[in-house]
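What follows is a short report on a single structure.
With one protein chain held back, the other chains of the complex are shown just where they sit.
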Amino acid sequence: MSVHQTGLRVRYAETDQMGVVYYANYLVWMEVARVEFCKSVGFSYEQMEREDGILLAVAEVHCRYLYPARFDQEVTIHTSLADAHPRMVRFAYEMRLGEDGRKLAIGETKHVFCGRDLRPTRLPEKYHRNFGIG
Amino acid sequence: MSVHQTGLRVRYAETDQMGVVYYANYLVWMEVARVEFCKSVGFSYEQMEREDGILLAVAEVHCRYLYPARFDQEVTIHTSLADAHPRMVRFAYEMRLGEDGRKLAIGETKHVFCGRDLRPTRLPEKYHRNFGIG
Amino acid sequence: MSVHQTGLRVRYAETDQMGVVYYANYLVWMEVARVEFCKSVGFSYEQMEREDGILLAVAEVHCRYLYPARFDQEVTIHTSLADAHPRMVRFAYEMRLGEDGRKLAIGETKHVFCGRDLRPTRLPEKYHRNFGIG
Partner (left out) sequence: MSVHQTGLRVRYAETDQMGVVYYANYLVWMEVARVEFCKSVGFSYEQMEREDGILLAVAEVHCRYLYPARFDQEVTIHTSLADAHPRMVRFAYEMRLGEDGRKLAIGETKHVFCGRDLRPTRLPEKYHRNFGIG
């Protein structure tokens, strides 16, 4: 599967008093990377949610923190599709410092396709090829 | 008008690398205090939004930061209604350290009543007395 | 080991456009619960960080989301010590709706004791019994 690369810069708001990025913010970065990944394989998450009423509810997240990121550093996130079915999808993430490629964290998220009522549903067929299903 | 008092404790997540609470988080505290204020005058913001489809969109915020709050400190927020009409409402906030009453910040928010479409609307009459509109 | 129970109420800020709590905020709740757990076993995280220069850097997090939490709901977090050594500690969390006890999420965090320079260190002996070490 394809790997998509997203860049972002650490915001002051994302640091904590330890002087490094607060751990929950890596999950926000995963979301940013995930949205961009989806665009890179040809579909808009925003559109799927608005037009088809399909949401990607997070079912599980895992993250290992290897090296702390700091304010104003550039971070590169490599996102790939780890698994995809009509009912769920898993993404894998690798976060690195832009400057020297040092690995900051690795993570994974698992998502379930849901309707607006947040009940599990199936991904519409028209999106299957975007996720390599089928 | 009544003044409502809300207490909260500073979360690690709310600090930044300056070692104090990041400035945007005071607005989150105002929201927490506002929601509790509404309950104290007899109505549930959550219910109004869910049952009547009335939202309180923020139109304006102002905050003066007087003294920095730090991790794990108790903060007390005094909230009062500064103004209320069927179309808008203004709240005033005073944030103090729980420990010694030192003033941390003062703020104000102005809100417009909106429907789900985010267009301005009028507060239903049944809620008028909660806001002292009369 | 002891289990500590922490209560909090969902903030509007913690929701996202799906109408439920954004997934990264569960990690903030884990932090709130962890800090309270530490107090319940007799020591202050804030003090350890300030006086001894010992930080609890997060090394790993895992969270499974079972049921979505919504604005203004009360959430109860049961926190326990899953493992503790002089170099690291693991906490386990179970988050439930206050109203009916419905399980919202389960999670785990692993932490490494660090000095101010963020290099791994050993937990000072005086704190060992708080964590049931040795």
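As written, the chains take the letters A, B and C, and residue 1 is the first residue of each chain.
We take it that a contact is a pair of C-beta atoms (placed from the backbone, for glycine too) under 8 Å apart; a residue touches a chain by one contact, two chains touch by 3 or more.
Quantities reported herein were computed from a predicted structural model and do not represent experimental measurements.
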item: Left-out chain, listing which of the shown chains it touches; value: A, B, C
item: Options C:13, C:41 or C:106, residue touching the unrepresented chain; value: C:13
item: Of B:41, B:59, B:88 or B:133, the one touching the omitted chain in the full complex; value: B:59
item: Contact set of chain A toward the excluded chain (per top definition); value: 11-13, 28, 31-32, 35, 44-46, 71-72
item: Where the missing chain touches chain C, by residue; value: 12-13, 15-20, 22, 24, 70-71
item: Absent chain, residues of chain B that touch it; value: 18-20, 23-25, 27-28, 31, 55, 57-65, 68, 118
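We take it that only the chains that are shown with their structure count from here on.
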item: Centroid comparison with chain A (C-alpha atoms), farthest chain; value: B
item: Same-residue or different-residue interface between chain A and chain B, half as cut-off; value: same
item: Chain whose Cα centroid lies nearest the overall Cα centroid; value: C
item: Geometric centre distance via CA averages, chain C-chain B, whole Å; value: 27
item: Chain A and chain C, separation of their C-alpha mean positions in angstrom; value: 23
item: Interface hub residues of chain A, defined as touching at least two other chains; value: 18-20, 24
